[in-house]
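Note that this complex is displayed minus one protein chain, with the remaining chains in position.
Take a look at chain A:
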């Protein structure tokens, strides 16, 4: 498997506060999982990849081409789609309207009808509420719409930032199943997730982001279990694992 997303030496932050110090993820194969404590730069890194935040230094390549600091829509056009954390979407649009908007990239328009069917099959709950406004949906339903909108854009790489954050267990399971199906359909994933089991299940290559750096990684084939991940979280034996 070749490397779809390569990140080299990224430094960025907000205002004059630097958040990421020289982050490099350039050897990943398969689905990438990011984990680590809150407030240490995972979301910042993803915002930088999708063009919402300027990189101060470093280079991001998607499918071999440099995408560093391109406008977000140019990155979307290439098929790198970011489902942001806790996305409120467009409160006054209906689900159906929101999905139409997801097919905005030229590349995705021809497949719109087909993708609508795909999305409806993946999230049958949404089909019942096609013309309901997004503001009236529950957190779980809104998260489904967020992922559905991303699928409408014909993603080649899907970035999911804590897709199950704050959801009830049943909804969470439903969402996890859908995400696995998406991955099986050939869409590569970059996932940030606090649920370690889910992350281990889904990702092939894990990175621990700590203090704005890659503090540890777990390559495919490295045996890894829940306890070891927990130890990485809390800072013990980190060096032994890398």
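Simple rule for what comes next: contacts are C-beta pairs under 8 Å (C-beta built on N, C-alpha and C of every residue); 3 or more make two chains touch, one makes a residue touch a chain; residues count from 1.
Note that contacts and distances are computed from a predicted model.
Matching "Urease accessory protein UreF", "Aspartyl/glutamyl-tRNA(Asn/Gln) amidotransferase subunit C", "Branched-chain amino acid ABC transporter permease" or "Aldehyde dehydrogenase" against the UniProt entry of the left-out chain gives the name "Branched-chain amino acid ABC transporter permease".
Of the candidate positions A:60, A:89 or A:122, contact with the hidden chain is made by A:89. When you scan A:52, A:200 or A:228 for touch with the missing chain, the hit is A:52.
Among the residues A:7, A:25 or A:81, only A:81 touches the chain that is left out of the figure.
Contacts to the hidden chain, counted on chain A, fall at residues 50-52, 71-73, 76-77, 81-84, 87-93, 97-98, 100-105, 149, 153.
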